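Handing you this structure, nothing more for now.
One protein chain is absent from this view; the other protein chains keep their places.
We call the chains A, B and C, going by the order they appear; numbering starts again at 1 in every chain.
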Amino acid sequence: MSTEFLLPVRVYIEDTDAGGIVYYVNYLKYFERCRTELMRALGTERAAISESGWMFVVSKLEVSYRQPAHLDDELQATASITAVGGATIGLFQSVRRGETVLVEGDVQIACVDCETGRPRRLPHLLRRQADASLSAKGDTA
Amino acid sequence: MSTEFLLPVRVYIEDTDAGGIVYYVNYLKYFERCRTELMRALGTERAAISESGWMFVVSKLEVSYRQPAHLDDELQATASITAVGGATIGLFQSVRRGETVLVEGDVQIACVDCETGRPRRLPHLLRRQADASLSAKGDTA
Amino acid sequence: MSTEFLLPVRVYIEDTDAGGIVYYVNYLKYFERCRTELMRALGTERAAISESGWMFVVSKLEVSYRQPAHLDDELQATASITAVGGATIGLFQSVRRGETVLVEGDVQIACVDCETGRPRRLPHLLRRQADASLSAKGDTA
Partner (left out) sequence: MSTEFLLPVRVYIEDTDAGGIVYYVNYLKYFERCRTELMRALGTERAAISESGWMFVVSKLEVSYRQPAHLDDELQATASITAVGGATIGLFQSVRRGETVLVEGDVQIACVDCETGRPRRLPHLLRRQADASLSAKGDTA
């Protein structure tokens, strides 16, 4: 059983740069689209900014760029939860073209209060869902 | 006397696309940077989103793309006020490289309430400043 | 019979701005994604930059912003061909949320040589397909 979440991504002109490849920051947009859909799949409709006054912000990034993507490529962005803390979630994410890993790395997101920007405990339901996703993955080991 | 407002802009990789030129929507970012600095010059420190509950949104765009800009180009974005209405300001804007006009057109921005999104009369001081800028220009005709 | 082309678009954090709405230039990215898919549907796999040495650039834009889109919105971008010239294609494009038109306008794209940037006649097959799309639309009147 795998809890890796997949999102298909098409490369458009907006994503590319004058080097003829996808601009390096834009893979991180793909990462975020995929994280957002993962959260939605875990039951959090307002997946990035909640109506209950909290939002997720990225607190740490560690990314390796292995191969470039090009205009018109059909890619897959992936995300799987690797750690759940009191106010943070760790994910392993990648962008692939078929079997080839183009970009991969670890992303830590933190739940913060929309007004103050201070860390805030993960909403209970989300935490339970994230834990479940994490356990499901552990089971495969 | 001219009230054309000028902002120097350097083209970075982020602005370009796989065609080797500046991506068409990014000139409109240059337009907005220049409008924002024009507003700041007119005395509106929070030039795009006020702390008094209003913000500017673009309501109309009419743009002609004449020549492309390239990576590392040093450009000038320009803005001059052409019309002041109850809740709107009209501007003529361009992006130039030296004497060459690359992109130019008319932009209408509208003052709206941050919460409701409804049109809202221009703040008094801003309206007076915008009118003054308009008159100064009229004087040159 | 309708030849309006539709592309579903989800609004992500990357698309929004501090006003809490989609940033005005980002609707034009939705426009371009939709144009690209329309071209692909007309049989042009390399839909934006051909391997035969030509590409499309935007030459004119005329856009009205009627209502804002928000984070997590599910939108539709649309494109229909309204004119076919020697080296240009005119399109009417919109972004809608359900029945509500948020943004709409006319976009003219020009076929140019990738090296010189000079206008270049539309590839024969693409021109025929674009004409067919235009006629199909005319038939509905």
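In the analysis below, contacts are C-beta pairs under 8 Å (C-beta built on N, C-alpha and C of every residue); 3 or more make two chains touch, one makes a residue touch a chain.
Quick caveat: nothing in here was measured; it's all calculated off a predicted structure.
Novice: Just to verify: which one of C:F5, C:Y23 or C:W54 makes contact with the chain not shown?
Specialist: Final answer for the missing-chain contact: C:Y23.
Novice: In the complete assembly, which of A:L6, A:V57 or A:V101 touches the absent chain?
Specialist: A:V57
Novice: Mind pulling the chain B residues that touch the left-out chain?
Specialist: Listed in rising order, the touching residues are 10, 12-14, 29, 32-33, 36, 45-49, 71-72.
Novice: What is the set of chain A residues that contact the non-displayed chain in the whole complex?
Specialist: 18-21, 24-26, 28-29, 32, 48-49, 55, 57-65, 67-68, 105, 114, 117
Novice: If the missing chain were put back, which residues of chain C would it touch?
Specialist: On the side of chain C, residues 13-14, 16-21, 23, 25, 70-71 touch the unshown chain.
The criterion applied here is as follows: only the chains that are shown with their structure count from here on.
Novice: Hey, how far is the Cα centre of chain A from the one of chain C, in Å?
Specialist: 29
Novice: Approximately how many whole Å separate the CA-defined centres of chain B and chain C?
Specialist: A distance of 24 Å separates the two centres.
Novice: So what's the Cα centroid distance for chain A and chain B, whole Å?
Specialist: So the centre of chain A lies 35 Å away from the centre of chain B.
Novice: Of all the residues in chain C, which ones touch at least 2 other chains?
Specialist: Touching at least two other chains: 29, 32, 48-49.
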